[in-house]
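Every protein chain except one is present and positioned as in the full complex.
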Amino acid sequence: MTTRRELLAGAGLAALAAQLPVVALAQAKDSVTIAQTLEPPTLDPTSGAAQAIREVTLQNIFEGLVKVDRTGKIQPCLAESWQIADDNVTYRFKLRQGAKFHDGTPFTAEQVKFSFERAVAADSTNAQRQLFTPIAEITTPDPATVVIKLKQPTANFLFGLAWGDAVIVAPATAASNKTNPVGTGPFKFVRWNRGDRLELARNDGYWGEKPALAKATFRFMSDPQAQVAALRAGDVDAHTNLSAPEAVPQLKADAKLKVTIGGTEGETVLATNNAKPPFDNLKVRQAIAHALDRKTIALGVYGFDVPLIGSHFSPLHPAYVDLTGTYPYDPAKAKALLAEAGFPNGFNCTLKLPPPSYARRSGEIVAALLAQIGINAAIEPLEFPQWLERVFRNKDYDLSIIAHTEPLDIDIYARDGYYFQYKNPEFKALIAKISETLDDGARNELYKQAQRKLAQDAVNGFLFILPKITVVNAALEGMWTDWPLPVTPLAELRWR
Amino acid sequence: MIGYILRRLAALGLTLLAAAVVIFVVLEILPGDPAAVTLGLNAAPEALAALRAEMGLDKPAVLRFLLWLGGLATGDLGQSYTYRVPVLQLIAERMAVTLPLALMAIALATAIGIPLGMLAASRHGRLTDAGVMAFAQAGLAIPNFWFGLLLVLVFAVGLGWLPAGGFPGWQAGIGVSLKALLMPALALALPQAAIIARVTRSSMLDTLQEDFVRTARAKGLSEGTTMRRHALRNALIPVVTILGLQFSVLIAGAIIIENVFALPGLGRLVFQAIAQHDLIVVKDLVMLFAGLAILINFAVELLYGLIDPRLRQS
Partner (left out) sequence: MSAVQDKAPGGKRHWWLAPSFVIGIVLAMLVVAAALTSYVWTPYQPTQMMILNRLKGPSAANWFGTDQFGRDVFSMIMVGARNSLAVGLGAVGIGMVAGTALGLAASVRRDGILDHIIMRTADFTHAFPAVLTAIMMTAIAGPGMLNAIVAIAVLNLPYFARLSRGAALQVWAQDFIQAARAAGLNNRQITLRHVLPNIAGILVVQATIQFALAVLAEAGLSYLGLGTQPPNPSWGRMLNEAQTFMATQPWLAIFPGAAIALTVLGFNLLGDGLRDAVDPRLRRAR
């Protein structure tokens, strides 16, 4: 809407000026309207886990010391540079000079200390508090330097600082960020019409390169029909992740639009209760793995190919190994394994499904596939809070389907009391070693070992990676098409 | 008379209190932790405890119930667990969508339903009657959300005249906002109009058989006067009842229709709040809906007396 009105205003001016060439119209376009499926519950990434908060605020309103680029690499942000001492636990960050919060407060080392101490405090409501627990001490030798000492070497500490949970906030505005976010980023908050749209404007006092766009609007459209209609009508210039995969062929046929199927860190798994008979039996889990025709599942859910996985790891990461062949689709072998395990006639169990459509849809197909080998999985749909309570917290489940969207989260299999109930000391030792290994090459080798271990043990049914279906106006450049971290950096967008 | 009204008011108060108890107890039983929903899969136990304390969930249930009641009485509906803003503000924002939607739907439904019903009754057994009844049958038979989908298919996907869903907000202009509400209101109104047409017609036909109407006719009053002066008045009793009873149906319809058209209204808010375990919003909204329905029923009861003098005497 905004863009149209501005175009009209531009046209009016052009008509008045009369001599101005028509090109002026195209140049006048410095705003963008981006649709996304879910609306953030609040605008503070440090007090909630909802991905939608990160999608709109991270690298736009708020910034961390470092940031992740579109290939997943760590880049400087509010920290210009950093050094890790030979002890592997002392990080020395040199901070950006001249950066300011949107309310004019200068950015200094004090705010870094404040932000991290707030995140790890006893009454912290940070959703990823574990990112900060390795911190032993934060010192600020001068306003442009922060030294963080860790309790033990933590390989992914720096990566964690790029997450939304680690953005730098100012003491005076921290409490009100939920509804009136004040950060250091290239865009500042203008207005939020709850249920409909969020408006941002360029931060003219930004420390870095000036963004090409002066205005950006996020529109929250959960209805697939509305998403498609808005894209085709040009009411929105892009959709960050279309929730209607079935509309892809239709949108691909539209020359005005560009559709990309990209990857994410969302490993979708058939979560299995490894402590509960008969799923504690490796043969039963292997039988399930052989029964899962991943290609069919992905096709039934999306209608096009999405990356398939054979372990809990995203192909976006350099350490990824393709393990989809570990237990290939083979119903006969699956039946034989079930018989060996003592279930020649199969058995009954439940399949508890959270609300997202990828889970509900793949659940129906998985149930049908399991029925082929004699496992009768009764589908039980749950609302997300009930899923969290019953499946995740109380482990009251047999099978479930969910995507684990946190980046590099293979360590969840080493956590005590995690709902998969996979108890393997060897794997735990491996994860501990990964955490201490700061050398990328060596760490990636260990990651590969960990992936293989999970695949062989058939801990869960490993299905596919959630795709990121990006649809953009063909004239809009710079939109991320993969999500190593779910963000939509507006500063990288420009009109051609 | 005053005693009667006082007794009714006392009953009303008790009903509202009972509703509050039921809502609170049901939501207590509902499994799930609002703090866990906010903080997700990686949440530390300390963080969950801190957030629960911040949300006031660490207090005993009875105390929370009393605090909630006290809040309701003083107009403080608490703070949303999900959005972290006062619930009153959320409701006010969403009301700006749902209220116009419901009013448009009721207006459309009555404006279509009552005249059609009267027309059919006055042309009983003729082609017009059959036509009206066919319309009513179709209106009753078509699920309103399916009708909504068909409207989208024709007017949004096909012709591109109206937006497929969403709401631009009133500040974007009254025209575009009303345009966004037109299809949802129509979808919501169709079955209501059909019901009203049917009930008006059948009630008119019943009334036309009554002795006092026959008397009126026998006195030589014209058919039109008979209908307006005698029949309509009495025929309206069931229509008013139905209108009152339809309020809940309208709310139920709004929950579905707002989801079909992705409208940021109260119906969608309550649906999302249940999905996200924003229990304080659910509590307040269900109480609001229930309270409104109870009040409307109360009003219908009073109207009964006004319309039918015979009932007033007892």
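For clarity, chains are labelled A and B in written order, and residue numbers in each chain start from 1.
Methods note: a residue touches a chain if its C-beta (ideal position, glycine included) is under 8 Å from a C-beta of that chain, and two chains touch if they have at least 3 such contacts.
As the structure is a computational prediction, the values presented were derived from the model and not from experiment.
Q: With the full complex in mind, choose from A:257, A:365 or A:388 the residue touching the hidden chain.
A: A:365
Q: Using the touch definition up top, pick the residue from B:11, B:174 or B:302 that touches the left-out chain.
A: Answering carefully, the residue with contact to the hidden chain is B:11.
Q: For the chain that got dropped from the picture, name the residues of chain A it touches.
A: Residues of chain A in touch with the missing chain: 224-225, 228, 244, 246-247, 249-250, 296, 299-300, 303, 355, 360-361, 363-365, 367-368, 379-383, 386.
Q: Can you list, in ascending order, the chain B residues touching the missing chain?
A: Here the touching residues of chain B are 11, 14-15, 18-19, 26-27, 29-31, 124-125, 130, 133, 137-138, 140-146, 149-150, 152-153, 157, 191, 195, 198, 202, 205-206, 209, 237-238, 241, 245, 248-249, 251-252, 255-256, 259-260, 270-271, 274, 286, 289-291, 293-294, 297-298, 304, 308, 310-311, 314.
Keep in mind that, in the parts below, only the chains that are shown with their structure count from here on.
Q: Could you give the separation in Å between the centres of chain A and chain B, each centre being the mean of its C-alpha atoms?
A: Going by mean C-alpha positions, chain A sits 39 Å from chain B.
Q: Where on chain B is chain A touching in the complex?
A: 30-34, 36-44, 46-47, 50-51, 53-54, 82-85, 90, 93-94, 97, 152, 156-157, 160, 163-169, 172, 176, 260-262, 264, 268-269, 274-277
Q: Quick check on the complex: what are the chain A residues that touch chain B?
A: 1, 41-42, 47-50, 122-130, 133, 178-179, 193-197, 219, 221-223, 225-226, 228-230, 233, 235, 355, 383-386, 388-390, 392-393, 404, 406, 412
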